[in-house]
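Every protein chain except one is present and positioned as in the full complex.
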Amino acid sequence: MEPLAIAEKIKNQFPAEVIEVVESRGQVGVIVAREQIGAMCRWLKDEPELRMDHLLALCGVDYVAKNGTYEVVYNLCSIPLRHMIRLRARVPADDCRIDSVTCLWRGADWLERECFDLLGIVFDGHPDLRRILLPEGWEGYPLRKTYPLRLPAEQEWQGYVQLKELSRELSRFDFYSDMLSNQAKAGANEAKK
Amino acid sequence: MMGTEFRNLAVPVRDGESELFTVQMGPQHPATHGVLKLNLWMDGETVVRCDPDAGYLHRGFEKIAENKTYAQFLPLTDRLDYISAMANNVGYCVAVEALLRIEVPLRAQYIRTMVAEMARITGHLLWLATHALDIGAMTVFLYCFRERGLLLDLFEELSGARLTTTYTRIGGVRQDVTARAMEKLARFVEEFPSRIAEYETLIDTNRIWLKRTKGIGCVSAEQAVQLGFTGPSLRASGVDYDVRKHRPYCAYDKVQFEVPIGVNGDVYDRYRCRMEELRQSALIIRQCLEQLPPGAIVADNAPDLVMPLARPRQPMAGSSLATGYIELVPNNDVYPEGDVYVSIEGSKGELGFYFVSDGGGRPYRMHIRSPSYIHIGGLATVCEGVLVADVIAIIGSLDVVLGECDR
Amino acid sequence: MTVQQILFFYFATVIVLLSLGAVTMRNSVYSVLMVLAMFFHMAGIYLTLNAEFLAAVQVVVYAGAVLVLYLFVVFLVNLKQEARITRFVKHPALGGVMAGALFLMLLFAFGSFSLGPQGAWPVAAIEEATFTRALAMELFTRYLLPFEVVGLILLIAVVGGIVLAKREESQEGAGRETAGSSITRGEA
Partner (left out) sequence: MALVVHMLILVGVVLLHVAYATYFERKVIGHMQVRMGPTRVGPLGLLQPIADGIKLFFKEDVIPGCADRTLFYAAPIICLVAAMANLAVLPFASGLVLAKINIGLLFVFAMSSLASYGVVLAGWASNSKFSFLGGLRSMSQVISYEIALGLSLVGVMMMAGSLDLSEIVAAQQQSRFGIYAIPQFLGFFVFVVAMLAETNRAPFDLPEAESELVAGYFTEYSGIRFSLFFMAEYIGMLVMASIATICFLGGWSGPFAVPHVPFFWFAAKIYGIMFFYFWLRATLPRYRYDQLMSLGWKVLIPLALLNIVVTGFVKTIF
C-alpha cells in the first residue's frame, strides 16, 4: 500500500489523534498525539490491510527548542506486504511519558530503554526501565539538546572523576616494591578480623 | 553477589529468595564477542534467567553525529560493525544520499554493491570462525581467516585500509576500482564456493556439531519478528525478509540472487542460512563484476568533503574547498529539512539510519538501528531454560558485534 | 621393631590424628580432605598386610568415588549457615559421656583379643600366589554364593536409587518449569 494511503487510513481510524501527515523523501511520517499510541500500534499491527508486524526502529528526537515536545519515532514496516510508515508521537517536555509498546513487540524493550537512557522519556508499562548504555548513576540525558558536549570539571560525572583519580593514583604506583607492603597490610587486616 | 563473611566459600549460597547460582559472564570473557556482559541466574547448568548488560563500548555516536557534518561522521561508521566496515559505509552513505537527495552514478552503485557483499563475506567468515571456535571446532577458525585475509587484502587495495575502510563517500565512492583488484576478486569469487564446501565438510556432517546446534535456541517465526530480529537470524526462522529484496538499494535490483530461508530457527538453521548467504554473496559479486558499467564514481551534486575527491570539481556554493573547511551555513537547498529512515542489509541484519535534518549542515538527530543491539536485546528470551554451553552457541549464532550494539 | 611395625605405628597414629581432624575441622571441605588422607593411610596399612588389591580398591572406590561424592555434597550445601551453628546437639555433655563409655568398653574388650584359627591361606601361600589371585580364588569358589547374594543386593540398591532419583527429578523438572515461566511473566 502506498504510504500516503496508509496515513489516510490512520487518519480515518484515529481522527482525534493524528496531528499532521508529513511527507519527506518518499516516506510518510504521521505526527500523532501520545495518548492512543498503544492502541494505534496494535491496530496497525493487526489490521489485515496493513499488518505492520515489524518494528524497524524506535528512537526519540528532541524538538523542545522548536515546539516544546519530544518525539518518539516508530518506524514500522510490514514484512508480508512490504510497506512502511513512520509514527511520530509527540511527548510534551514537561511531562515526558508515553505508553510502552513492549507488549506488542518484545524487541521494543531495549529500544525503549535506550530512549529512556539517552533522552529521559519514560515509557509507562515497560517491564524493566533502567539505564542501558550509560552506567547506572549517570546524571542527565545526553541526547537532549540542552545537554552540553563538555561539562565544567566540577560537574563531571562522579564515576568518571573517580576513574580519573584512580588512574592518576595507579600511574604513580610501583607494583613491585609496594607489593610486599600491601601484603603485610592485608595480613594485618586479616589478623584484625 | 554472595556475602564475603565466610571467606573460603565459593559455593552457591541458597538463602532467602534466590536459590540460584549467579554468574556474571563477561565483560571480559572469551566467548562474548567483545565486551558483552551476561548476568546469568543458573540452576545447576541450566540458565533460568539471562540479563544481558550492554554499554561497555558506548561511545555516544548519536551525540557525536549531531555535532559533525555528514561527511565528518563517515569514518565513525567504520567503528560500528568493525567486522564488515564497508557495509556500514554503504549504509550510512545511502541514507545520507536519500536525505540530501543525491543521485549516485551507476558505476558507484555497482561498486558499492560489490564491496557490501565483500563485507558480508568477511563478516560471515568471522562469524563462522568464532562460532565454530565457541562450539570447540578450532580448525575452521583458521580456514576462515585464510579467505578473510584475501578479502581484507582487497579492501586494502581499494581503500588503503584493511579494517576501517571509509571507502564510500557521500555521492559515490572514494576511488575507482583497479583492474588488478577486480581480477583478484574474480579469482576469489571463482574459488570461494569450493572453500565453503571445505568448511562444510569439516563441520556439517559432524555428529557433535549437529548435536550442539540442532534444536538449540529455537526461535519461532512469530517470536523472531516480535523480537525485531533481522538478517540471517530472522530468515533462519522462516521469515522472508531481506532489505535487499524489500527495499532495494544500490544495484541489488539489477542482480539476481536468492534469499536463503530456514525452517526451525535453531542455531543450526542460522548457521545454514549464513553458509548459503556466503554462496549468494559470491554470486552477487560475480554479477557485479560482469555488469560493472563505466562512468563516474561520484555524483555531481555531492556536497564537498574535506578530503579531495578523485575528480577535481568546482566548489559548491556555500563552501570553500580552498581552505579545507566547510562553512556551515544553513542551506535548505543543500541540506533540505525533513527526516528519512533508510536501511541496508548488513551482514548481521538490518542496519538502519534514521536522520532528521533541520536544514543545517549537521544532522539534527541521527539514530542508528543496529541489528546487534536488537539481537542482544532478544538474547534474554532465547536463552531462557537452555544450558550454559548453549548460551555460548546462541550468542555465536545470533552474530553480534558490540561496537555496533553499543554505538 | 621391624619395619612393618614402624610403618604400622606411623599409619595408626596418623589415622587417629586425621580422624580427629576430620570431626573437629570447622571447614567441611578440609574435613573431607582429612578423610581422604586417612583413606590413603588405611590403604598403607593394607599394603603392610600384603593386601595390595584391597589397598588399591580402597583408594579407587573410597577416595576416587565415595569421597568425591561427599565433596560434591559439601560444595552444594549451605556452608555459610552450617558455619554459624556452634553446637549441633543440645546436650554435648551427654554425648561425651556416651562416647566415653563406648571407649571404655572397647578398652576392656581389647584385652580379650586372641588370634583366630589359621585359614587355608598362610602368609607364604598368599605371597606366592599374590593376594589378588588368592582373593579371587576364595571369592569365586568357596564364597561364590555369598558373593552373588551381595551382588544381587547391590543391584537392587542401584535400581532402587535410580528409581528414587528419577521420580525426584521429574518432580523437580516440573517445578523448574513453573519457576522459569513465572520469571517470564515478571518480564513481560
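Some notes on this structure:
Residue numbering begins at 1 within each chain, and the chains themselves are lettered A, B and C in the order written.
Just so it is clear, a residue touches a chain if its C-beta (ideal position, glycine included) is under 8 Å from a C-beta of that chain, and two chains touch if they have at least 3 such contacts.
Keep in mind the model is a prediction, meaning the values are calculated, not measured.
One chain is not displayed; in the complete assembly it touches the shown chains B, C. From the options B:Y92, B:Y110, B:W209 or B:Y373, the residue with contact to the unseen chain in the full assembly is B:W209. Within the full complex, the residue among B:M118, B:A137, B:V219 or B:A299 touching the omitted chain is B:A137. Mapped onto chain C, the interface with the missing chain covers residues 29, 33, 36, 52-53, 55-57, 59-60, 63-65, 68-69, 71-72, 75, 130, 132. Residue positions on chain B in contact with the hidden chain: 4, 7-11, 21-23, 29-31, 45, 132-139, 141-143, 146, 202-203, 206, 208-209, 211-212, 387-392, in rising order.
Please note the rule applied: only the chains that are shown with their structure count from here on.
Centre-to-centre separation between chain B and chain C, using Cα means, comes to 59 Å. Of all residues in chain C, those touching 2 or more other chains are 187, listed in ascending order. Shared contact sites, meaning residues of chain B that touch two or more other chains, are absent. Chain B contributes residues 54-55, 58, 60, 62-63, 66-67, 98-99, 101, 225-229, 239-241, 246-247, 338-341, 343, 350, 352, 354, 356, 364-365, 367, 369, 373-374, 376-378, 381, 406-407 to its touches with chain A in the complex. Residues 22, 24-25, 27, 29, 53-57, 59, 61-62, 73, 75, 77, 79, 82, 84, 86, 105-111, 114, 118, 131-135, 142-143, 147, 149 of chain A are the ones touching chain B in the complex.
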